[in-house]
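One chain of protein is taken out of this complex; the other chains stay put.
Think of it as A and B in the order they're written, each chain with its own count starting at 1.
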Amino acid sequence: MSEQSRTKRKTAIYREGIIVAITLAILTLVEYYAAITPPFDSFAILMILALLKGILVVNYFMHIRSVWSEDEH
Amino acid sequence: MSLFTLGIARGLVGQVLGMVIGMLLTCAVRILLGWEAWAAEPAWTVGAVCSIIGFLLGVGSLDDWLKWTKGIPTPLHHGPPVDKPAWTRYFSVDYNHKVIGVQYTVWGILLLMVGGTVAMIFRTELARSGLQFLGLDLYNSFIGMHGMIMIFAILLGVGGMGNYLVPLMIGAEDMAFPRLNALGFWFNVPGSILLLLSLFVGGWDAGWTAYPPLSARGPIGYQLFFLGVFAIGLSSIVGSLNLLVTILRMRPAGMSLFRMPIFCWAVFATSLLQLTATQLIGTSFLMVSVQRAIGMGFFDPRGILGEVSPMVGGGDPVLFQHLFWFYSHPAVYIFVLPGLGIVSELLPVFSRKPLFGYKWIALSSLAIGIVGFIVWGHHMFVSGYNDILRIPFMYATLLVAIPTGVKFFSWLGTIWGGKIHFDTPMLFVLGAISVFLIGGLTGPILATVPTDFPLHDSYFVVGHFHATMFGGFVFPFFAALYYWFPKVTGRMYNETLGKIHFFIMTPAFWVQTLGQMGVGVMGMRRRIADYDPTLGAGQIENWQLAVTIAGFAIAFGVLLMLWNFFQNAEVGVAAGDNPWRSRSPEWQIPSPIPEHSFPAPLRVVGEPYDYGLADSGYVTTASPGDD
Partner (left out) sequence: MTATAIEHGHEHGHAADDHHHTGEVDLPTYLEYTRRNRLGMWLFFASEAFLFLALLVTRFYLWRGPHGEVVRPELDQFAGLVVTAVLLLSSYFMNRAEVSIANDKRTDFLVSLLITAGLGTAFLIGVVVWEWGMFPSIVKGHLKPTDGVFGAVVFGMTGMHALHVLSGVVLILNVWWLGRKGHFSSERHWGVEACAIYWHYVDLVWIFFYPAIYLIGSTIEVPH
């Protein structure tokens, strides 16, 4: 891997973290306002939002795919 | 050599110290808060928590991890301890899975004897109606104690077989996490000590299920009982995690999941259940524990204003039953699946025929495990939960019969037309099948709602349960002990004594289980110290006496087995490397097994169960250069 592409990849990973964090923040706010705005305060909507957040964390922060992928990381 | 060379002696001192420190700590906090210094229940509870930690620190099971927190590397030590006699490793922390397997098994057998002794005591009481020598509270503590100690013993036996056999069967150097493996065993020692100690602080008289509200109001013994169960539960969780990683990541090239020895499949399914479901018994007991300790009313039906339900804010004891049985039903599959795996493992060896339907047996273990998660409600048909839940739980329970039936028919297919050798392990396997059949056939009667109503909480349930436990665990476990004894010790047990043991124990057990069912149908309730002698047209006392005598016969048989092992472990006839002519990897290496089991990585060259097929092998232990 050339030095340039490595730097590019690094920046991409850092940026990924920021994007995920911002998405999580937005979803949390959506969740909060949904809860105080009927009829969006239903169990299903709030749990789906939580599930979305959970998938983001499990996929991007916890790298669940590294459990079964045979790459070098 | 001082006594404290032995880890277990240091651990016991650590446990006592931990208990004292925990009690002093409680007193100190109470004084700081301006309360009365001594309160028995918090002091014993905190003391018991600290005593578990004290034991683990004392025995040295946490040493390596404490070093890791300081960044000190800890290379794994192989072989017996330096400048100590080799036998001391069995009494101290040792990271070799073969040592840990033996530790598990021996501790399990010890608990089996304690639990059996307790059973003999209250069986003697039950031989005649009226109260002879046990008080009501003590009787109730004893039946719960018998149940829980036997559960511990079975979990230890399961752990012992899994730890000793799985790495050998898949040709792994050791378990995936040797330190965690040792920790998993050592949790059991302080756990079982706390359980026994609970008898001396009031006991616990609600049976092993510890249903609130009784358990939320009973004596302090409950707190120690809960903590003992936590310790064993932690052992179950870390042990099963370890086995799963070992099976998934440490098989040699060429050994696909469907080419493993079948016992590994049973352990795999059991471990999945153990890993996940165990949390639920912990959670439910923790909730009762905090309800007792700080009044968090999870199961207290009195609402916020102190009024009984349906006042909003009141707890619900039925929730406890849901959480509790979500573990405790899968738990019986945790107990029996490895035993059924032993049956499948041994039948081809002694029938000299391939295992019939390998894939079906493997998948049936998994299927029993998965279905096992959705049947807990059949313990609660009369609990007063929502009526519409009964039917799905009934059908889900009846579904278990299908994978279990698959196992039975493939066992029949395996022995059909085989050249059967009736050595002691094979006798116990056949005994297991006969006993498990009794347990299995009485299952649907209890799973069906209308027939369960009159039989619920009767001795019929006790008879059914003992048949499943003996058929699914005790008989196969004894078969395994006889079968692998020559591998572990390098010596042969006495075959005649083994056969006598079998021919005493099997008919005795039939009498016991059918007798228990019989008195149940006559109207004998479980968990009751006394009964009406006119039940069963006045015949119930004779039946009870028969059950008691059968129980003593079983106990005698077990002692005979232990004497047989004790006699022959050191001085018996040399057994040779492969007395049973098995194809499994552990029999292709010397007995007893050297420190590093395999001289070179295993190579899989054939199918595991092609018995009777000329010139076929399963694995070779030689390295490629030697061909």
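The criterion applied here is as follows: a residue touches a chain if its C-beta (ideal position, glycine included) is under 8 Å from a C-beta of that chain, and two chains touch if they have at least 3 such contacts.
Keep in mind that what you see is a predicted model, and the values were worked out from it rather than measured.
> Of B:Ile237, B:Ala480, B:Met561 or B:Val619, which one is in contact with the hidden chain?
B:Ile237
> For the full complex, which residue in B:Thr283, B:Ser383, B:Gln567 or B:Thr620 touches the chain that was left out?
B:Thr283
> Which candidate, B:Leu248, B:Ile391, B:Ile445 or B:Val605, sits in contact with the chain we can't see?
Candidates B:Leu248, B:Ile391, B:Ile445 or B:Val605; residue touching the omitted chain: B:Leu248.
> Can you work out which residue in B:Asn140, B:Gln291 or B:Thr489 touches the chain that's missing from view?
In the complete complex, the chain left out is touched by residue B:Gln291.
> Which residues does chain A use to touch the chain missing from this display?
Chain A touches the chain not shown through residues 10, 13-14, 17-18, 20-21, 24-25, 28, 31-32, 34-36, 41, 43, 46-47, 49-50, 53-54, 57-58, 60-64, 66-67, 72.
> Can you list where chain B touches the absent chain?
69, 71, 78-79, 173, 176-177, 180, 237, 241-242, 244-245, 248-250, 275-280, 282-284, 287, 290-291, 294-298, 303-305, 310, 312-316, 319, 322-323, 326, 594-596, 599-601, 623, 625-626
The definition used in the following text is that only the chains that are shown with their structure count from here on.
> Distance from the CA centroid of chain A to that of chain B, rounded to the nearest Å?
Taking the mean C-alpha position of each chain, the two centres sit 42 Å apart.
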